[in-house]
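Data first, discussion second: the structure below is written as structure tokens.
Let's turn to chain A:
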Amino acid sequence: MLQSFQQDCVALLRERLAKGQIDRRQLLAGLAALGVAPAAGAQAQGTRDLVMVNWGGLANQGFGQFYGDPFVAANPGYRVVQDSTGPSIGRIRSMVESRRVTWDMCDSSATGAVLLGGLGMAEKIDYSIVKRADAIGDTFTMEYGAAPYSFSSVLVYDSSKFPTAPTSWADFFDLRKFPGKRLLRRDATCVLEAASMALGKPMGSVYPIDTRAALGLIERTRRDTVYWNGGAESEQFIRTGEAVMGQIWHTRASVLQRESNGRFKFIWNQGILQPGIQVIPKGNPGGVAAQRLLASMMANADGQVGLLGLLGNGPTNPAAAGRVPPELKMFNPTDPENVRVQLPLDGNWWGANYQRVNQDFLDTVTG
Partner candidate 1 sequence: MEGAYKPGWFARSTGLIVALYLVLPILIVLPVSLTDQRFLSLPRETLSLQYYRNLFSSPEWFSSILQSFWIALGSTTLAVVAGTLFAIAAWRLDRRLVNLMRALMLLPLIVPSIVYAIGLYRYFRWWDLLDRVLGVIIAHGVTAIPYVVITVSTALAAFDPRLEQAARGMGASLPQLLRWVILPRIMPGIVSGAIFAFIHSWDELVIVLFIASRDVFTLPRRIWDGINENVDPTMAAVAVLLVVFTVLLLLADLTVRKKRDS
Partner candidate 2 sequence: MTLELHGLAKSYGGFVAVEGADLKVGRGTFLTLLGPSGSGKTTILSMIAGFTEPTSGQIFLDGREVTQEPPEKRQFGMVFQGYALFPHMTVAENVAFPLRVRGMAKAEREEKVKGALDLVQLSRFADRLPKQLSGGQQQRVALARALVFEPALLLLDEPLSALDKKLRAELQEELRALHRRIGRTFINVTHDQEEAMSLSDSVAILNHGRIIQLGAPEALYEQPRTRFVADFLGKSNFLPGTVREVTQGALGVQVGALRIRQAAGAAKAPLGASVLLSLRPEKIQVLEEGEAADNVLEARVVSWSYLGAGYSIIVDTALGPLRLAMSAWRAPFHPAEGAAIRLGWSAEAATIVEDDDVS
């Protein structure tokens, strides 16, 4: 099963704890930032629960602290509960179809928002409650979802293998100049953008993606590529030399760079910046309060910065970048310096084309 970015954040945090890079207190603090209030405990008279669903573990706790608690503080009578079931599109669909919706807010994706919206399984975001101005770009505020955090798929490489450093996706796909195995996620999203840029498309006109050309490049380099499903796996493939260059999430790339004393490096240039879209399933039990929760998450710049420190998730509130501590700036995907060189993912294009394109991609990869 393909792992999602959010799921991987949790794994990453757990690893950092295991390595002693953070302690349990920091961990809990981080988790709270992600919105977790303790699920146990008697429900006070008259309080109403809002259920946030994410991919478990630390994200669970981080979301509670940084998203949940501030909302509860501002809205007495509500409680924000974390569920770590992992809201894959399939699960949300299954839940809505069975008319047993128990979730209010799901940590999904741009594609998920469009697909579910198209099936009538997600609530429209009410932009009279959620403020578009709270996001740094319009790719973070979609019709059926909004993103209080972001992440990026970046180029990472083993600097000991190359005399000159790769600087773009064109270098990535140039096997003659940079020989060795490549590493890509087994999902068309971001991979096809990289291929398009490698084929010479300027960043501004990547969309709509010329899938035929992009897939052609994938097919040509397929034999020299290994594909990853999970974030830890991607990190491990680089670390153990199964591949010398890869496209992986910036969170994992940051870990590699920090821990290898600079042997593994990543570049923000042409990274694909993606929104961490939250989706409200159709007929959610908390009703419109979920919109207010989302608005509060979007508006909470400090919470988002806290999450960056804990999980590496980039803030999306315009006020946040300025509050990021200097040593974290280079790892923040939404730092203005970094945003400038990255390509923002077009969630609507993916939503409209994901099923077909990803199928073609899988067929190409596994052909």
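Quick note on selection: all candidates are chains of the complex that A comes from, given by their letters.
Convention: contacts are C-beta pairs under 8 Å (C-beta built on N, C-alpha and C of every residue); 3 or more make two chains touch, one makes a residue touch a chain; residues count from 1.
Predicted model, so just to flag it, every value in this text is computed and none were measured.
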Given options 1 or 2, the chain of this complex that touches chain A: 1
Residue ranges of chain A in contact with candidate 1 within the complex: 1, 3, 11, 15, 18, 56, 83-86, 90, 94-95, 98, 100, 229-233, 235-236, 239-240
